[in-house]
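Working notes for the structure below.
Every protein chain but one is kept in place in this view of the complex.
So that you can tell them apart, the chains are marked A, B and C in the order they are listed, and the count of residues begins at 1 in each.
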Amino acid sequence: MKASEALEAIENYVVESKILDERRAIAVTDLARYRDALFALKNKDVRHVSTITGIDAGEDIAVIYHLHCGGSLLNLKVMVPKKDPRLRTVTDIFPGAALYEREVMEMLGVTFEGHPDPSRIFLPDDWKEGHPLRKGWKK
Amino acid sequence: MPRILPEVLRNVLRKPATVKYPYERIEPPEGLRGKPVVDKEKCISCGLCVRVCPNQAITLNEETKKPRTSLSRCIFCGECADACPVKAITMTKEYELAVYDKAQAISE
Amino acid sequence: MTEALSFLLAYLIFPGLLFTGAVSLLFVGIDRKIAAHMQNRIGPPIWQEFFDVGKLFGKEDITPSSAQTTVFTLAPLLAFGAIVAVMLLLPVNSAQPALVLVADLIAIIYLLNIPAICVMLGGYSSACPFGASGASRYVVQLFGYELAFIIAALAVAVKVDSLSLSDFVSYQAQNGWLVLDWRLLPALIASLIAIQGKLLRVPFDIPEAEVEIVHGPLTEYSGPKLALMRIAYDIEILAVAGFITALFLGGPTPFNIGGVQIPGIVSFLIKCLAIVLFTTTLRCIAARLRIDQAVRFFWTFAVILAVMSLLLVI
Partner (left out) sequence: MTFVVPIGPQHPALLEPEHFRFEVRGEEIIDVKIRLGYMHRGIERGLMDRTYYQGLYLAERICGICSHAHNLCFSQTVERLAGVEIPDRARYIRTIVAELERIHSHLLWAGVAAHEIGFITLFMLFWRDREHVQDLLEMISGNRCYYSMCAIGGTRRDMRPEHLPKIDRGLKVLEKATKHYVSVATSDRTILARCENIGVLTKQDARNFCAVGPHARASGVDVDMRRDDPYAAYAEIPFGVVTQSEGDVFARVVVRLREVLEAIGIIRHALDKMPTGPIRTRVRAKIPPNEATSRVEAPRGELLHFGISNGTEKPERWRVRPPTYANIPSLVPMFVGGTIAEIPIVLASIDPCMCCTDRVTIVDVTTGKSRILTMEELRRMAR
């Protein structure tokens, strides 16, 4: 699948999209439609989530799904407001995303609702509070 | 089982592959990135090595203004040797750098 | 009085504690050295086992607080005592063992199992999941190899029509080694497989598979207790090899090479070493089996071979 085909599949669900080259595309979607976009990709036989990245972008937290679409890689970005950082889990669509969601959960404090096992993964058991990858975090 | 038996029996008579390390040493190849050594005659005290060092292992000696490398911080990448404009720093083949006292782990 | 003294000498010096201890530790050293060379490495010096055991005796003795102390402590002593007793019953120097019993074959088979049972008890009493797991694997494995081992020994006993090892040895001195009798060859193969299991060597080192359950039943043992267990295990190697020697290879028969009289003890040790080296080779060319695979292998292949021999000699 070329990058342009991957974008075609989700064109109804994105705010903006851009093709970087034959094998790279980026798209930005919103909280209401990101699951539909992921479903649309799954219907195109995209099964592989390479990873999920969380980024502290000031007011918002950007959650980027890196999706392996055949021969190309699509970075699908969702902006989550920092005041209320909640997202629906995508583990029902991509079971392999479970660990990545847990990592974003504890590193950036985004809650993934409906996650099957939202326990700690990297941080120690007696970790008190704070999310190490947020900008303001100080040891 | 049977395919490996001949090799196993042959090995009994062969010389072991192990090298008894502290007693015998294998000569390292040309270009090994070992202990960095500064040629103080050539050095022009430009401080470039201090800036390129990815691990801040190099500082300039306050009196002589020549670089001194902390071998406990050095990662032996060889960036300083590459960056040096007068080729005063060379990566030697010396690799046995363990010392009892951390203060001695320094190359000047 | 003299009888008691000679028994004491036999138990403590020859062929008991001192002699077997030294020889078996040396044998294990040779085994380790040869195994190392088979794997193309240098390996430890052949007296390494003496160093290891000696060091263990000097180490701190720790008993886990939740272990059953009595069993945990007695297990190594019992294992050690039993296995030295086996050496007294084996014909080591001549057809006559140091301690004469009526049916010593049965006694030996029993005594050879006591170290295994002690190891299991030690594992169970150590209150450690690895120990318990290793012990339960050991029990299962015991039922696997022991059947083949006993039937193989029985085949020889039927052939010779006796239950005494000294009779076996004198029979073989007259009629040639039993291994040369084709009807007993399957029994020999079966018993060699069985001792691989008995001595916990690859492919049957399942009860102490270190990558799975650390050191199995011996996980919690340390210091002198571990040293005793270790010596008991080392002597078991010699005892089992000696037992097979007496059954199939003619035992300690003196022989002549170019006019030089080789005493029985030397021929006994050479034969034992040959068997030990055979097991060494076997452990270098195989992977560890799983417990169910091992038991299936014992019960089908080894037992069938042993039964075949038994039927042939009847």
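The criterion applied here is as follows: a contact is a pair of C-beta atoms (placed from the backbone, for glycine too) under 8 Å apart; a residue touches a chain by one contact, two chains touch by 3 or more.
Please read these numbers as outputs of a predicted model, since none were measured by experiment.
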item: Chains shown that the absent chain touches, full complex; value: A, B, C
item: Hidden partner chain, touching residue among C:S24, C:N93 or C:S133; value: C:S133
item: Contact set of chain B toward the excluded chain (per top definition); value: 1-4, 7-8, 17, 28-33, 52, 54-55, 75-79, 82, 91
item: Residues from chain C at the interface with the omitted partner, ascending; value: 35, 38-41, 129, 133, 202-203, 205-206, 209-214, 284-293
item: Residues in chain A touching the chain absent from view; value: 23-24, 26, 47-51, 53, 55-56, 64, 66, 68, 70-73, 75, 94-100, 103, 107, 120-124, 127, 132-133, 139
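The rule we apply is simple: only the chains that are shown with their structure count from here on.
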item: Chain-level touch network, classified as line, ring, star, complete or other; value: other
item: Approximate Å spacing (C-alpha centroids) for the pair chain B, chain C; value: 51
item: Inter-chain centre distance, chain A versus chain B - centres from mean C-alpha coordinates, in Å; value: 43
item: Shared-contact residues (touching 2 or more other chains) in chain A; value: none
item: Complex interface listing, chain C residues touching chain B; value: 34, 36-43, 281, 284-286
item: Contacting residues of chain B [partner chain C, same complex]; value: 1, 4-5, 8-9, 11-12, 14, 16-18, 20
